[in-house]
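Take this structure, written in structure tokens, and hold onto it; I'll ask about it next.
Removed from the display is one protein chain of the complex; every other protein chain stays in position.
Up next is chain A:
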Amino acid sequence: MERAVPLAVPLGQTEVFQALQRLHMTIFSQSVSPCGKFLAAGNNYGQIAIFSLASGLWVELVNSVLHFSLAHDGPVYSMVSTDRHLLSAGDGEVKAWLWAEMLKKGCKELWHRQPPYRTSLEVPEINALLLVPKENSLILAGGDCQLHTMDLETGTFTRVLRGHTDYIHCLALRERSPEVLSGGEDGAVRLWDLRTAKEVQTIEVYKHEECSRPHNGRWIGCLATDSDWMVCGGGPALTLWHLRSSTPTTVFPIRAPQKHVTFYQDLILSAGQGRCVNQWQLSGELKAQVPGSSPGLLSLSLNQQPAAPECKVLTAAGNSCRVDVFTNLGYRAFSLSF
């Protein structure tokens, strides 16, 4: 545990408050800028910090925070980036910011929208955002168990997909047939066809014996898909599924529930309750376990923007105020701190 304030300096109220804030911070979401040189991270206090990856990599600065803004009233649960905008979502609202302006002080949001909820009293949190580039739309999913589709040009909410019985944790896009996968607390992964706005397939993960772990629950915390294959984990064990036949093919032997998973080249990267980023091969073997600096990890982000190939890094963030940067997947290069 790092000492945030050295003892020689007299402890004023603000320093104590800041130190306490940093101690209890959780970073929920990350997003890379379209130019590939900046990383935005959102935490549970509603702040969004912009880190400069380029200066971090070459000059080895640890605190290369360029800007720090109180963006939302509640925690910032998810963020995505489009070509020019950063979209962030928290308790009930999604806000858009211009990347070009984020680097200046006092930047204001471009617009903010609230999807049509069933009653005006409830303000459910938006847990996941997904961009569908073909339709230029954004899909929001969260506490009200529905998926809302919003057209990015007009800002109107076009469709509502209902089917989940409990809140939704994560979304993934299946590119070949434009389908969206959503996983939630009710333990089911549902596939929705965007053109007909109907549920195409349901996979109830906890019902399969190979992967269910009843002592952990049935919630699906993370989803990733590769058109034919899908990885999901959370309460049940992290499993690789073949989507067409809906069969679980490989179960990855890790006990801790995983909170974020992604496909990368021929590997599957996952992170969750442990300290490490795990790298798996599709056959179920653990290729590497790279420890980070946070006791638990909530999100991984791979900077694969073609505009900045020198900043191609993996960043991981979770239950602390630090974002770990891995330049080579084998070890942690350095950490950026809020």
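What we mean here is this: a residue touches a chain if its C-beta (ideal position, glycine included) is under 8 Å from a C-beta of that chain, and two chains touch if they have at least 3 such contacts; residues count from 1.
Here is the rule we use: contacts and distances are computed from a predicted model.
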Check: Hey, which one's the missing chain according to UniProt: "Hemoglobin subunit alpha-like", "Septin 9a", "THO complex subunit 7" or "B-related factor 1"?
Finding: "THO complex subunit 7"
Checklist line | Residue of A:T14, A:S120, A:T196 or A:Q265 in touch with the missing chain, whole complex considered | finding: A:Q265
Note to self: Among A:L53, A:L240, A:I254 or A:L298, which one touches the chain that has been omitted from the display?
What the structure shows: A:L240
Check: Quick one: which of A:T250, A:Q279 or A:S335 touches the chain that's been left out?
Finding: A:T250
Notebook entry, point to check: Which residue among A:L173, A:A197, A:L282 or A:L302 touches the omitted chain?
Noted result: A:L282
Notebook entry, point to check: Residues of chain A in contact with the chain that isn't shown?
Noted result: 228-229, 240, 242, 245, 247, 249-250, 265-266, 281-283
